[in-house]
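Just below is one structure, and these are the notes that go with it.
Excerpt of the complex: some chains, original placement.
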């Protein structure tokens, strides 16, 4: 399958500073006092990351990096790579090496792995719910501060697609921008006058009337915000492929299939990044 | 009430680098292209942070700092300070000033405020459930990477207490430490031989037999992990105040009162930091 | 004119670390030994940034920030804002305040201002040469390391448009990607399968045959690399508006008008960022 091969984790160059920060946060000034005081220096250990609940895995590179930054002698072997669906009891990865390093890094590794697998699992639940429909699940900028590149990657591991990574990589015109510019047409004119040819433009609309006004500006994407299913269907009909359509608002596992069946192209969810519960994963020695 | 007065937010010195990092993550290289292109430079705006759901507020300093770092001319007036319980529709704070800065900072401010208020709300739910019992709710090190000082603060805003901030500020002897050291007594002996007088020692136990063995070492705290209510009660009786008792495992709003009524001193929950859903808060212009 | 109003300089949040780094580079450990030893502490000074050659100004925020970081008491008043065309002898800005700070910051301020105005001036020369044609001048990723956000901004000040800010904000498929993927169609298929709806896709081609193959994939943009004028014209005819066309290769003030007259939409130049000579600007006391 092409898709999984091309869901590449963030580069080590970008991962390391974030994992380093998390380790510093946990080690403080004195380090892992308990392990240092109780475990003789040469002690070796073996442990397994095991899923306690079913879900989709994401974030192994962060876990591995945590151990490697503490001690390059730690070995890390993956059984269930990022993107895998696991059941309760599945072994995800094996860790071997100096016991002190494994115990000192355990919590940071689990904090990353549990959280990011939680995001992937929440994403996969929406993705699975729309199986067969053309609609794709996409994330938003409603991410947890400092974790964006990891959360965006976890969304991909769960089968979702990424929306903007930040305010700078595409234009998304919302109601306040329209008000300040003096209308959709004026806002778009200003954008067209200065925006380069490599950035897309999306316009957010609440009503079909606004949709028509927006389509006249030939945007790449229109965001249909908080429309009911009937209105969404009419929006699809009205648009006739003139723009990619993204639906947002009240997206849950229960509602997402209905939204997908209206014919929209993308369905965006903030909850998969801002409210995904951690996937329960343990480290068994 | 003394308690609220003394729940001080993290110092600006510690807050600013984290908020700056979150802004850089969102602004990327080109900044808020949409606002820059659509909003005339001198445009002023007024907006209100409004709760869309009931909950407990935490993290206003992060929201305020986000705007201030973008433009010192932004004004920020708080109506519902950290620790307040709000209802759906409550105004939390007013923001006034340059429209570009307010729109550029909106998402980062909301990402912090929604998440931290979510943590405070989840904490408060447990705290409220044990009202009248002596047991206190406490957090763990199961936090989201990079957000520890904020999450620990949000726990306090929700009425909870903080456990260790990291591996270095107290000793917590778990099963793997005990195994490596050759038993509880040997592990404790090593700790006593090198640990200073300003750090506490906690021992984690699974059974009453281990509890007795642990108490013989005069720990400051014993962590009773995953015991049923009956065993917890017997643990309290057996301990007779010789150590502070902390219970953990399967702590939910449904179970926490029962645990509190066993007579333990502290009840710790990882979910309040690793799985708290964001509190729904909006910024209305 | 809308255009100039909406060419906003990079945010202070992004500017300050770069200017701070430049100051640290120049001040070293001991600071400005000469000024400290020769100028009495309270001495005030007035100075003017004056253009010694005609050109287009860019980078005043960097100059102002250099002085402000050294001493907030320095006053900085702009006469010729970014984007202005100046003649030899034009006053660009006035600086007043503590003589030590002005002298200590002079070189860093001039290094930024001269270089970025050089980029703007080189850009404006191409922009002016295509006046009246629809083609827009755009930059590339051939920037000087560490100066990208400043150079991209200077291009806008000179009337140009920005291409990608980095490898992450759009897809640009080149010959090596095509070879590795097994052809244009396969490369595009892989991209379509995983790329979100907010990022554009551009394909680079060298021949008209490749252009036809590329257009079949419905890219947003096609990059026509190193084609002669005749081939460019045929490419425009062949494309019939199915994609935005960007021409690159051998773009100089002498050749650019001819390229523009072929009917392409964008003309990209690496030289305006990697080889622009500094604009000669002095600070007169």
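Per-chain numbering from 1; labels A, B and C assigned in written order.
The rule is simple: a residue touches a chain if its C-beta (ideal position, glycine included) is under 8 Å from a C-beta of that chain, and two chains touch if they have at least 3 such contacts.
Quantities reported herein were computed from a predicted structural model and do not represent experimental measurements.
S.K.: Considering just this structure file, the complete complex holds how many copies of the sequence, given 3 are shown?
M.R.: 6
What we mean here is this: only the chains that are shown with their structure count from here on.
S.K.: Through how few touching steps can chain A be joined to chain C?
M.R.: Step count on the best path from chain A to chain C: 1.
S.K.: Using only Cα atoms, superpose chain B on chain C and state the rotation angle in degrees, rounded to the nearest 5.
M.R.: It is a rotation of 120 degrees, to the nearest 5.
S.K.: How far is the middle of chain A from the middle of chain C, if each middle is the mean of its Cα atoms, in Å?
M.R.: The separation of the two C-alpha centroids amounts to 32 Å.
S.K.: Can you compute the centre-to-centre distance for chain B and chain C, using the mean CA position of each chain? Integer Å is fine.
M.R.: 45
S.K.: What is the distance, in whole Å, between the centres of chain A and chain B, each centre taken as the mean of its C-alpha atoms?
M.R.: Their C-alpha centroids are separated by 23 Å.
S.K.: Could you pull out the residues of chain C that touch at least 2 other chains?
M.R.: Within chain C, residues 6, 162, 165, 169 contact more than one other chain.
S.K.: Give every residue of chain B touching chain A within the complex, in rising order.
M.R.: 18-19, 21-22, 25-35, 37-40, 43, 45, 62, 99, 103-104, 107-108, 110-112, 114-115, 118, 141-149, 165-181, 187, 190-191, 194-195, 199, 270-271, 274-275, 277-278, 285
S.K.: In the complex of these two chains, what residues of chain C are touching chain B?
M.R.: The touching residues are 5-6, 8, 10-11, 13-14, 148-149, 152, 162, 165-166, 169.
S.K.: Can you tell me which positions in chain C touch chain A when the two form their complex?
M.R.: 2-3, 6-7, 136, 138, 156, 161-165, 168-170, 189-190, 193-200, 202, 220-221, 244, 246, 265-266
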